[in-house]
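Of the protein chains in this complex, all but one are displayed in their positions.
Then we have chain A:
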Amino acid sequence: MTAIEPITGRYLTVTVEGAPRRIYFEEAGAGRPVLCLHTAGADTRQWRHLMNDAEVTASHRMIAFDMPWHGKSLPPEGFETQEYLLTTDAYIETILAVIDGLGLERPVLAGCSMGGRIALQLAALHPERFSGFIAIEASDFQPAWYDIDWFHRPDAHGGEMGAALVSANISPHAPDEERWNTLWMFMQSGPGVFRGDLSFYTRDDSLIARLGQIDCTRTPVHILVGAYDLTCTPEDAERTARAIPGATLTVMDELGHFPMSEHPQGFRPFFLDALARMRQPAEAA
């Protein structure tokens, strides 16, 4: 079988925290820009199914990028002596730098897991830069029930342990091929990267106090959550949606924490519905 996909990849250098970051990004389609954020410990490959979906790309310019330290984006110079710990500020700065670098005009922001968490932070802090938010497996805050240091130690493979742990969040309805493709990204994650992402995800609770300031009349927020997600449970997502005036929520009965990656066909209708809920900027109040 031979097939060339419509996804193209390029590199963009931006400045984050005062130093250059070489960022890998992919895109497909034309129309309204949708910027897609991967989960912790993974990369843009999680979005490839939707980026190859002709119905999505017929009217949307789908863009995904690898966060620094992830996928094909290099860590910053001097990383060999640094401890990678993602922060809300650096995460926001990176996303806004990519938007500026690519010249995106008020994209829809679609983020999953930690990407969903930061999407809600941006909905609170920088809504003027976006036209809507699709927050997938997103919630206000959950402390870790595991020790994040498990995933960065010299006597074991953090990627393999991380994959084994996050497999708990994949639905048994997911096809095996995509379950394992999803886990492969975690297995490939650089040393300490999953841990550094989890530091942001499990220790920074600053979103809780900001949820009430999100204005869904200007920028809609739609939250999607899988019933098999043990990390961001439907209860976590429902609590979060209740705290955002006007936010909408859909529970996906047969999906888990990585829906666009673990079960693309199952997730597709929910994502199309979410896109339809994102009003064009001119339609916003």
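What we mean here is this: a contact is a pair of C-beta atoms (placed from the backbone, for glycine too) under 8 Å apart; a residue touches a chain by one contact, two chains touch by 3 or more; residues count from 1.
Throughout what follows, contacts and distances are computed from a predicted model.
Asks: Could you tell me which of "SusC/RagA family TonB-linked outer membrane protein", "Reductase", "SCP2 domain-containing protein" or "ATP-binding cassette domain-containing protein" is the UniProt name of the chain missing from the displayed complex?
Replies: Listed in its UniProt record, the absent chain's protein name reads "SCP2 domain-containing protein".
Asks: Out of A:138, A:161, A:185 or A:274, which touches the unshown chain?
Replies: Spelled out, the listed residue whose C-beta touches the missing chain is A:161.
Asks: I'm checking contacts with the chain that's been left out. Which of A:171, A:219 or A:240 qualifies?
Replies: Checking the options A:171, A:219 or A:240, the one contacting the hidden chain is A:171.
Asks: Could you pull out which residues of chain A are in touch with the chain that's been left out?
Replies: Counting only chain A, the missing chain is touched by 145-146, 150, 156, 160-161, 163-165, 167-168, 171-173, 227-228, 230.
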